[in-house]
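Showing just some of the chains, left in place.
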Amino acid sequence: MARVVVDVMLKPEILDPQGQAVQRALPRLGFDGISDVRQGKRFELEIDGPVDDAALDRVRKLAETFLANTVIEDFTVKVES
Amino acid sequence: MLPSSGGQPPNPRTLDTVKHANETPGTEQPWAELGLKQDEYERIREILGRRPTGAELAMYSVMWSEHCSYKSSKVHLRQFGEKAPDNDALLVGIGENAGVVDVGQGYAVTFKVESHNHPSYIEPYQGAATGVGGIVRDILAMGARPVAVMDPLRFGAADHPDTKRVLPGVVAGIGGYGNCLGLPNIGGEVVFDPCYQGNPLVNALCVGVMKHEDIHLAKASGAGNKVILYGARTGGDGIGGVSVLASETFDSTGPSRRPAVQVGDPFQEKLLIECTLEIFREDLVTGIQDLGGAGLSCATSELASAGSGGMRVELDTVPLRDSSLSPEEILMSESQERMCAIVEPGKVDRFLEICEKWDVIATVIGEVTDGDRLEIFWHGDQIVDVPPRTVAHEGPVYQRPYERPSWQDELQADDAGRLPRPGTPEELREQVLKVVASPNQASKSWVTDQYDRFVQGNTVLAQPEDSGMVRVDEETGLGVAVATDGNGRYAKLDPYAGAQLALAESYRNVAAAGATPLAISNCLNFGSPEDPAVMWQFAEATRGLADGCLALGTPVTGGNVSLYNQTGETAIHPTPVVAVLGVIDDVARRTPIGFASEGHLLYLLGDTREELGGSAWSQVIHDHLGGLPPRVDLEREKLLAEILVSASRDGMVDAAHDLSDGGLVQALVESSLRGGKGARVVVPDGLDPFVFLFSESAGRAVVAVPRSEEVRFTDMCGARGLPAARIGVVDGASLEIQGQFSLPLSELRRAHEETIPALLA
Amino acid sequence: MTARPSPTSTLDGGPAGRGNTRIGVVTFPGSLDDRDTQRAIRRAGAEPVALWHRDKDLKQVDAVVLPGGFSYGDYLRAGAISRFSPVMETLIDQARAGLPVLGICNGFQVLTEAHLLPGAMLGNNHLHFICREQKLRVENAETAWTADYTAGQEIHIPLKNMDGRYVADERTLDMLEAEGRVAFRYLGMNPNGSLRDIAGITNEAGNVVGLMPHPEHAVEPGIGTGGTDGLGFFTSILKKLVNL
């Protein structure tokens, strides 16, 4: 069994209220030197069987049609070592 | 003040200044891609006496889009003004962000319903969420504190797989945004019909309350006054989104054609509300406008157009989220959660201070001038120089051809009265169960439980009551009630009558709760205006609504038109949604729908005829749509409403429920389940039990009358000429139709409440 | 009582109530039920005092309520950002020293994030916002905020939240049970997947109480769910403070 990770982030041009809220709170917490924060989702999928190209293609398809809404979000798929 | 980041310094070679436009009259311009027609482009050139700059072209194109200019609907909407009933209650009429109604005791109420149909199909959550955000800012811009929202919704077939994607997203979006703003959701609709498959209707309504003296208008006056943009930074999302998206037939095929949808930030909007209310309280603004469709193009041109002078804007001072935006993009961006205010110079500091208190970014972006032009500059270079009225209020007006469709006669001839009816009491019982369990008639609590209906602590009635009601004054108990209704099936059979039936039902719902109907708002959802058949439906519906409002004495205070709701050649059912606002002197007197007291007598008010065209029964049992919708009698509706309001005021009724889709049996089931008490009902002599239970004759309600009030109540109905038939008594734990069947409430509850969760689980 | 819904009337606390017991209500950016809570305090006969998240000053109030809402949009986690506001710095110290504090809904979430109460709040197990009339059992009628109830009493008050699932590790849960610190339990149905049906808890001293449902929305007949089962929270604290 292997783990594939899908990261879903809002597209750069789309407002990210969550990331902004975190960023605005940083100075109050005494953290400076962080110029931007964006918050997204991380999905950890446990895959039965080999993680070959076909399997990754299927995960990519899943990300595109279901995990992310590509109107507003980008995603990346990677195998976790 | 918070830092404002201007855009990029000008690139002299690409910046299309007014000067440059004058020097290069022959430059090719992308007017067609921006949705303008050839003659519209020519007219812009004529107005300006030259070719428009890129920024001007951007402004005209969004402001002259169907969504912003109402170019196809304007000629019909005029009737709402021309046929307006005399009504002292109307303080601000059509044309402002929302109409305002006097509700007494120095209070004024503003309300409006708007559509966010197209974005909600593409991105259900954000599309619906930003729909709520937009209507709330409209209400806020009038000077009011928003106090409640409602959401009339329509989706494709309940069991269609795409409904499973769209509905939960839309509902979560409306809840996610409205709940986070602290606005109770007090009502709405959930309707399923295959005609909405590729075109769900997401309409959103907001109600706001203010004192008369707090009314604010969207106009810029007083040369030297400052133009302040405040709220969220401007980003590249939703450029031309709503306006362009909602202005042509939507083609859902290619992902490449999907235009950007905005992401809403309800937290920012909540801050904007509190900040703006504090600014109103200190009387710091002379004019104010929210930013919605067409963004800054709309706000600046409308403010300037409605005001007395001109306006000068330094566009590079606009705080941006993305510093690479071009001036055209800044003008067209529909970034959410922004407002624009006109402020006297001496009040600017205090204004900015309040914004700072609420962590709201505010920037002086320009000032009112004594000229008559809207002038916009980019790092010192002039990129816009236009007469603002030509952008905002003098857009194109179309007399679109319309024609009664050829199939209308055939549709109306296909009478639902000819459909096979239940032959035995057993079959009748089965059909009752089937109808109350059908998606359209089933309980919507799966949806409405996702909305906060208690926040603000003034909610008197909310779903599943006939109308939503909120208290306005804690001391006197003054309150307002709102209901929204629409029936696309009726409107398809006869758009004129359909619009009046929507009005009548909403009016009746408000009265059933004990409130006196005062005024209306509406959202007209139709297909493409370029189709003469659709245009005929639109013309008929507006005519019906205007005539109906005149007859009922309830003026139209505002509303919204959503066209191009169609997939390919197929338009949705014509769907006028009508919201009626009513007032009640003391909310303690409100009438709920639930049968809660054993022994109270049930009276059916109004006349029951055999009217099955467009009915829930014909849809559920026979999947049929044909014939004529129920007959409209607005004088009767008025009388019924007066009786319902008097009965509530004088404590003569304990419960009241209007009759609409599903007929009497639907109302009996809902009232029994709501109050937890059954009913024993007798079919009046001479009435067919099936017709008695399922006919959808308008102008009816069922009421529960305490025995002690029976004489007083029937005397009142008799004296005023309203038919009132005693049909039974509140009793037991079943719904029993004597001589026909008996249905335990537990069985009815299962049937009524399990449908929607099962479909959406 | 002031009546107009104009925003001024209650945000400054309004005119003094009958008693001179002063109960603070904190407004964070995104607080929603602050004005309703002030109304409930007034109905109970105490004087509500508006407290602002940016002020460390608690204005010498006798008790504090952290109201419901979506402070900071609940964007990171419910209550996570508010917990670091200036007002909380003072509040955390004073609560540890015995100041009565009630956290309702978002306020409860702030109290767990601030570690004034153990455990954490997570998204409802059904993933939806839920708004309903909820039946609760008052398990502990000895806290500062529940003395007007009797142990075992069943009450109905509104519940409305997105992140209402109370979780803590088994050891903490066992400790809470053993020490009688489960103050309220859901009855009828568990609306959000909270472990052991926990609707609210108290700290060891009984001065800090948090719960998800909303007592401030059940204080007037005919409004909201129509009942007045929530008023006891505010009369409890009033009695306690008057009898000190």
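The chains carry the letters A, B and C, assigned in the order they are written, with residues numbered from 1 in each.
Operating definition for what follows: a contact is a pair of C-beta atoms (placed from the backbone, for glycine too) under 8 Å apart; a residue touches a chain by one contact, two chains touch by 3 or more.
These figures come from a predicted structure and were not determined experimentally.
The displayed labels stand for chain types whose copy numbers in the whole complex of this file are A x2, B x1, C x1.
One rule holds in what follows: only the chains that are shown with their structure count from here on.
Taken pairwise by the contact criterion, the protein chains are fully connected, each one touching every other.
Spacing of chain B relative to chain C, judged by their CA centroids, is 35 angstrom. In chain A, the residues that touch at least two other chains are 17, 21. Looking at chain C, one finds that residues 72-73, 75 touch two or more other chains. Remark: chain A residues 17-18, 21-22, 25, 28-29, 39 touch chain C in the complex. The touching residues of chain B, when paired with chain C in their complex, are 145, 147, 172, 175-176, 179-182, 209-211, 214, 265-268, 270-271, 274, 277-278, 281, 358-359, 448-460, 471-476, 587-588, 590.
Residues of chain A touching chain B in their complex: 10, 12-17, 20-21, 24, 69-72.
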